[in-house]
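For this view, one protein chain was removed and the others were kept in their places.
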Amino acid sequence: MTTGAPATATPSVSSRFNVGSILREPLLGPLVALVIAIIIFSAVSDSFLNPQNVSLILQQSVVVGILAVGQTLIILTSGIDLSIGAVAVFGTIVMAQSAGANGPVVALGSTLLVCVVFGAVNGGLVTTLRLPPFIVTLGTFTAIQAATRLLAGSETYRVEKGPLTFLGTSFRIGSFSTTFGVVAMLLVYLVMWYALSQTSWGKHIYAVGGNPQASNLSGIKSGRVLFSVYVVTGVIAAIAAWAALGRIPNADPNAYQNANLETITAVVIGGTSLFGGRGGVGGTLVGTLIVGVLRNGLTQAGVDNLYQNIATGILVIVAVAVDQFARRRSQ
Amino acid sequence: MTIGTSGAPVLEARGLVKKYGSVTAINGADFELREGEVLAVIGDNGAGKSSLIKALAGAVIPDSGEILMNGTRVSFKNTRDARAAGIETVYQDLAVVPALDIASNLYLGREVRRKGIAGSLFRRLDMPRMRQEASQHLADLKIGIKSVNQAVETLSGGQRQGVAVARAAAFGRGVIIMDEPTAALGVRESGQVIDLIRSIRDRGIPVVLISHDMPHVFEVSDRIHIHRLGQRAGVVDPKKRSMSEVVALMTGAEEPTDEERAGL
Partner (left out) sequence: MFGKRNRNLHVVGTALMAGSLILGLTACGGSSSDSVKVGLITKTDSNPYFVKLREAAQAQADKDGAQLIALAGAFDGDNEGQVAAIENMVGQGVKGILITPNSSTGVLDAIKKARDAGVVVIALDTATDPENAVDATFATDNKAAGVAQGKWVKAALGAAPPQVVMLDGTPGGTVDTFRHDGFLEGFGITNDSPEIVGKENTNGDQTKAQTAMENILQRAPGINALYTINEPAAAGAYQAIQAANRQAEITIGSIDGSCTGVADVKAGKVGATVMQFPAKMAELGVQAVVKFAKDGTKPSGFNDTGSQLITDKPVAGLDSKDTAWGEQNCWGTASK
């Protein structure tokens, strides 16, 4: 633009629903990686792409996939939640124990309440005491894990087939069989995608994570935004707890010990920046699928469990490195 | 159109004081911004000009003294109040969210919802409208950005400055304050920002320009407010004083005339 130039044309607005509005640039990398992985594995193993295996990959991703949505929200605010898996596991114990005495509806309600309370505790400590989320959630993670063992008394609790295992029930679409848990996971992604991209709450989340001073100067109440994000994550953990019991109708205090790291893996591989303000749940879905495809595919190819972990670890480092590199270039 | 040295006062401050413990940040400072003018605010480091500006923008609440807008006394408890009164600030670090697009940044904190149920029940934002209006604001200020869908981080420094300025101009009905807008820019982009400042003034909104860059100050401002030791030392006319004289006034090597001391 030069001084004294004639009136410039009004910039383009293209508000048509184009693919680009969902597939923002950072999503393309992980998506391509996913496609390549699928192509390679289907070449190596003929049973990889058949409908049962695809359904299996989806089902095995449900619990961590749902939790990863909550983790995405928190990482977008440049926080992190190490307690997310522990909250969900606590939720499963509450659900199973409560069901025995009070029936499924009360069980679901109690689980929701408990998980929301934990989310509020995390959120409260982060916003009012201004403690770093890493420290806060490290503390709550340790405490909640211990509380789970105390509550469960080192036993596991079976859940009766019924409303509490509903998310494990399968149904067919044509010849493809899947579970309601997969549907629930996709619904959670859809709702959060909508919230992040189509509501002011979503924009404020990006603002608080991307430039906290800017959001304060714009009049955004960052404290409220942060608190709400942690509470919403509590709700998501409750849904994950329900899905977990659907998948394995047995509430086990030892379960999902690594879920927090697995959700962070999915989020990071999906392109969301650990430094906040950049990324989204679309990437996390791709990241979750990449991890699921990788594990399933490498298992089918006969690769040892430990090598699978190495592969996942390298993928995380690559994803963060690419994000860092891109960030530096954009400064 | 007159140069504005004799327009009605839009934003004034009288005898503002702010102390932080034993440190006096604002020491009985006066301020006057007139209709249709660009008023530069200059002062050495530590002179207290940023504290003064923060008080005017609502970021700092003065201990005593008064602030008036269009002759009426106002008191701002926070930046929100100041913005509600029509004072918009373009900060030195621009205060933009890098990963969000231009339209979202422009409307940050002031997002527009769709009409009807989509907006009220589903809280859906009216992105097409925001994009449309954002494009219009950019075009009005002749800022050359091709698409408002881009993330702000993909823009050059000058373009980002343009977006920040457009945001202030879009919502600033009373006053626009700019804090060191050309500090991080190269020659060409600084020129673009100077043009922007002129555009805003020509649209009828007075501008407060805080800057260290003397050539820019002399190029675009109608009057220059010199701040020293927490107070206004005086206001000079850039046509009547040279750059070196103004610098001397700023450092205290020279004293202003009585007329200048009284605010011209």
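For clarity, chains are labelled A and B in written order, and residue numbers in each chain start from 1.
Following the convention adopted for this analysis, a contact is a pair of C-beta atoms (placed from the backbone, for glycine too) under 8 Å apart; a residue touches a chain by one contact, two chains touch by 3 or more.
These figures come from a predicted structure and were not determined experimentally.
Chemist: Looking at the whole complex, which of A:Val117, A:Leu150 or A:Ala301 touches the chain that is not displayed?
Modeler: Of all options in A:Val117, A:Leu150 or A:Ala301, contact with the hidden chain holds for A:Ala301.
Chemist: Tell me which stretches of subunit A touch the chain missing from the display.
Modeler: Spelled out for subunit A, the touching residues are 25-26, 28-30, 32-33, 36-37, 40-41, 44-45, 47, 52-53, 56, 59-60, 63, 154-156, 158, 247-250, 252, 254-258, 271, 290, 294-308, 311, 314-315, 318-319, 322, 325-326, 329-330.
Rule of thumb we're sticking to: only the chains that are shown with their structure count from here on.
Chemist: In their shared complex, at which residues does subunit A touch subunit B?
Modeler: Residues 1, 3, 5, 7-15, 20, 198-201, 203-204, 206-207, 210-211, 213-215, 217-220, 277-279, 330.
Chemist: Which subunit B residues qualify as touching subunit A in the complex?
Modeler: Touch residues, subunit B against subunit A: 79-80, 83, 89, 91, 93-100, 104, 108-111, 113, 122-125, 127-128, 131-132, 135-136, 138-139, 142-149, 153-154, 191-192, 195.
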